[in-house]
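Notes to accompany the following structure.
The complex appears here minus one protein chain, its other protein chains still in place.
This part shows subunit A:
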Amino acid sequence: MIEIRDLHKKFGALHVLKGIDLEVQKGEVLSVIGASGSGKSTLLYCINGLEPIHQGRVVVDGTDVHAKGTDVNKLRQKLGMVFQQWNSFPHLTVLENVALAPRIVRGLSMAEARDVAAKQLGHVGLGDKLNSYPNALSGGQQQRLAIARALAMEPDYMLFDEATSALDPELVGEVLDTMRLLAEEGMTMICVTHEMGFARDVSDRVAFFHQGTMEEIGPPAQIFGDAQSEHTRRFLANVR
């Protein structure tokens, strides 16, 4: 379980997260929606410790992410992350991109790491691209590569940071299909997204962020059909 209590984050004078309280249960799919700059992506970075926090606690399976003495590198193996810019490693082949972390972080042998990588790449539909370099892939394929790379660490949670925002419209579908597949397999996911269709169809709950606060959270039917907050209604009216 991911447990967030009174989370505050500032960038200089900018107060980006203003006291977030949130729990995400194992197996749950949570979509986080809201306007740009509302703190959605920062929330993900605070969950896996890529950004330090100013106040509050983020606890993953009983481990306080930001406590002194926490081995964040070990903790991050539980928390797969997929970025808006897919960030494939350009100097490594598709297979090496995925096999590297299992080998040097999880300590698998070269052969084991390659097996894991090939399996995950097959899972996301890139089984025929193992020896290609990322620059030979489309944006959608590179994003699926990023998903496979995160999955190869066998994480318990997946964090998606606007995984489809940088893609050409015709490539969005293949990435969303992969995310749907993961959700169906029971992966715990937090998806920061602008894809309202995905948030409505796939999520167990949807959280709406507004100016650094979590304005509203609830099942998709409630958020999309009967939002309590004026800000939520206005945001959804604009994006539809």
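Keep in mind that, in the parts below, contacts are C-beta pairs under 8 Å (C-beta built on N, C-alpha and C of every residue); 3 or more make two chains touch, one makes a residue touch a chain; residues count from 1.
In this text, contacts and distances are computed from a predicted model.
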Candidate names "Fumarate reductase iron-sulfur subunit", "Sodium:proton antiporter", "Amino acid ABC transporter permease" or "L-lactate dehydrogenase complex protein LldE"; UniProt protein name, chain not shown: "Amino acid ABC transporter permease"
Hidden partner chain, touching residue among A:Val65, A:Met81 or A:Ile190: A:Met81
Per the touch definition above, residue among A:Met1, A:Ala35, A:Val59 or A:Leu100 touching the missing chain: A:Leu100
Identified contact with the non-displayed chain, of A:Met153, A:Val172, A:Cys191 or A:Ala207: A:Met153
Where the unshown chain meets subunit A, residue by residue: 48, 50, 73-74, 76-77, 79-81, 83, 85, 87, 89-91, 100-101, 104-106, 133-135, 146, 149-150, 153
